[in-house]
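Only one protein chain is missing from this complex, and each of the others stays in its spot.
Up next, chain A:
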């Protein structure tokens, strides 16, 4: 395991969001972090990718504490796609993707032959090369998300983190993004770590799942180990009916009820 999280505690001021959590991210697999709103899944992702700092514990990549690593060097090892990035004011698709080459550039930022090749490849693999000369803001939500993924790919990292890459997309576009990530994992062997809201998507596309509740790790393991009645009850306080997806044989949450006396309003299945 190249990436290991050891006893990290993350929080703002007095409030602790992640309590002494230890996680191992399997190499070359798709890992999904699930949990209810406010359980700290986004925070965990941000802490692992040094977007926010942790108060104690260690995040170790290839045996080194990432806090001691050069941030540009780290950017060549892991990429992060933040949650629904804002508008980019007239930037062209190709220009945004070219920003992904920053960790390899020095000074003024002229693109080398290699940079250009990687950008072309990233545009092709995400099928965004058709609109490479269009402004990013002019694209639809799904296209824009693919462009941001292309930028993360241009970073040429073995590990890619994505914070809710399917939010605000319709069903078809959600699947498109997830299938793209699956392809990158299968064909290129990239390690993918993401936060997803949709449990069925998480079970279908990931090899490893991490379930959080109230800043604590509840369960981590294969989709079968995590997607079951007991774990979902602990994590979401729901009474779920778990079946099997006839196409993929992965567990699927068919329907669910709220457990009385607990908090409610968690939306997990969007049919």
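As a working rule, a residue touches a chain if its C-beta (ideal position, glycine included) is under 8 Å from a C-beta of that chain, and two chains touch if they have at least 3 such contacts; residues count from 1.
Everything that follows uses one rule, which is that contacts and distances are computed from a predicted model.
Chain not shown in the complex: UniProt lists it as "Iron ABC transporter permease", one of "Transmembrane protein YxlG", "Iron ABC transporter permease", "M50 family metallopeptidase" or "2-oxoacid:ferredoxin oxidoreductase subunit gamma".
Checked against the full complex, the one of A:72, A:114 or A:127 touching the unshown chain is A:72.
Within the whole complex, the absent chain has one touching residue among A:4, A:24 or A:105, and that is A:105. Within the complete assembly, A:95 is the residue of A:95, A:158 or A:239 that touches the hidden chain. Mapped onto chain A, the interface with the missing chain covers residues 12-13, 46, 49-51, 70-76, 79-82, 85-86, 88-92, 94-95, 99-100, 102-103, 105, 107-109, 132-133, 151-152, 155.
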